[in-house]
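With one protein chain held back, the other chains of the complex are shown just where they sit.
Then we have chain A:
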Amino acid sequence: MGRQGNAMSHAKSNTDESVKAGRNSEAPTGSERLAALGGSVLRQVPGPLIGLIAVCIAFSWMSPYFLTERNLINIFSQISEIGIMAVGAALVILIGGIDLSVGAVVALSLMVNAWLYRDFGVPFVFSSLVGLGVGALVGLVNGVLSTYGRVQPFVATLATMSACSGLALYVTNGGPVTGFPDWFTGLASLRIFGLPFESLLMVGIFLIVAWWLTFRPTGRSLYAIGGSEEVARLSGINTRAVKILVYVIAGLLAAVASLVLGARLDSAHPTAGISDLLSVIAVVVIGGASLAGGSGGMLGTFIGLLIIGVLRNGMALLNVSPNLQPVVIGIAIIIAVMLDRKTAN
């Protein structure tokens, strides 16, 4: 527990030290610095990292196509939307909560967005903003229910999940919406320095949230709340406000993910994203977070995300039946968690 708490800050101070040492003696080479960084990453998230390296080696051995640049970019592109959702889910799990509504929020915010755009002629920028607002609003409801309402987060978000998936079907009577503006769907194929825009967006969100968790007092308080809410409250932290904020962020990020999905598919389906819930939780758990709260972080979550992405992609390359893929993910969850526990001791 707590081992990964300051994943990023440890990584930072370690590199700082190596830089300082370098000034005093001899200049460190780039590879030395890289090795120091790699070492500290290994210390913080040993289980997930070992797992990631193992699956990469296995797939590159089994499929010659796996290690090609195009395939690696593909992997990044495929995990963007789950990754964005996983950031929010990791924050919620970090404070000892759970958000079951993320998948349904994707569906609802995408449908509301598409419905306003198609049936009411609302400019797409505005309908998108409303879609984001819907996500944040559902998060607000989750947060208020689980703090002021004293409903357990599992139950509160189960209720909002049910309501959101129903509403997503209701707005268009179950029908999909197709045909978004070209500039929007164009974002899905936009490349910046050869990298897909959606992947850069996802990585950017990871970095901003990691910075927030490591260096901002409010972000850091998430670890305190997850460790013991009463300790945090008596330490003068407004725990209810912070918890509500976390659920709002989770809802908002799910809505951002819905835009990524909409742009890629050029359509909105009322059941889009609903099946992503389990993958998102799998990512966070494989990344080394404990559902009891107080441990985990962005680095672990990112590695967990890569593991899921590589597994999915590799199995597709090897023509593993799609029906068997969830079985492999299930096994991966167990191995990752057990490996993590073993190396932690």
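In the analysis below, contacts are C-beta pairs under 8 Å (C-beta built on N, C-alpha and C of every residue); 3 or more make two chains touch, one makes a residue touch a chain; residues count from 1.
Here is the rule we go by: contacts and distances are computed from a predicted model.
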> Under which of the names "4Fe-4S ferredoxin", "Ribose transport system ATP-binding protein", "Sarcosine oxidase subunit gamma" or "3-isopropylmalate dehydratase large subunit" is the non-displayed chain listed in UniProt?
Replying inline: "Ribose transport system ATP-binding protein"
> Which residue, A:Ala224, A:Ala289 or A:Ala336, contacts the hidden chain when the whole complex is considered?
Replying inline: A:Ala224
>> Looking at the full complex, which residue from A:Val112, A:Ile237 or A:Ala336 touches the chain that isn't shown here?
In response: A:Ile237
> Tell me, which residues in chain A touch the chain that this view leaves out?
Replying inline: 1-2, 5-6, 9-10, 12-13, 16, 214-217, 220-221, 223-224, 227-228, 230-238, 294-295
